[in-house]
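Note sheet for the following structure.
Only a single protein chain was left out; the remaining protein chains are all shown in position.
Right, subunit A next:
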Amino acid sequence: MASAPENEKNASAPEKKTLTLKSMINNEEFVVDEHVALQSVTIKNMVDSDCAGDVIPVPTISGEILALVIEYCKNHANPSASEDDLKKADAGIVAKDIYTLIDLVLAANFLDIKGLLEVTSQKIADSIKDLPHQDVREIFGVENDYTPEEEAAVRAEHDWAFEGFP
């Protein structure tokens, strides 16, 4: 293909490489520019060490979540986006229900995308901070294994933090 004549006038511009990411949960495939996908340190390491084939399988991340991740990476790979633009775009991506956000934080952690991990964690923290403990337990699938006495003792240990909290 190096000899293809139509490439001549674009000779100075390197050809855009793409990667295909495939969700192993529902087999959805996404074709992404390489520089967009490389914002994931995990993918970058695979590419750098030549472990990446034509299709990169992404375990445990659904297509729905992968689409969000790619949207984030596209926004942040755009050199002309201003800080304000990115902030707005990020806010849009994390305007989701809490369970989607937890899926997203797991995806950001697995793919090692620091910025996405941070905005998603911040959003989760903002949404749980004023909730009653029982609601937070449900969100994180936590079973309260304290006896009532133990729970009271833990509260008493840091009573200053629980002041005015039911």
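As a convention for this text, a contact is a pair of C-beta atoms (placed from the backbone, for glycine too) under 8 Å apart; a residue touches a chain by one contact, two chains touch by 3 or more; residues count from 1.
Heads up, the rule we're going with is that contacts and distances are computed from a predicted model.
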Should one name the undisplayed chain from "Vacuolar protein sorting-associated protein 26C", "FBD domain-containing protein", "COI1 F-box domain-containing protein" or "39S ribosomal protein L13, mitochondrial" using UniProt, the answer is "FBD domain-containing protein"
Candidate in contact with the missing chain, chosen from A:Lys44, A:His76 or A:His133: A:His133
Where subunit A meets the left-out chain, the residues are 60, 62, 97, 99-100, 102-103, 105-106, 109, 117-118, 121-122, 124-126, 128-129, 133, 136-137, 140-146, 151, 154-155, 157-158, 160-162, 165
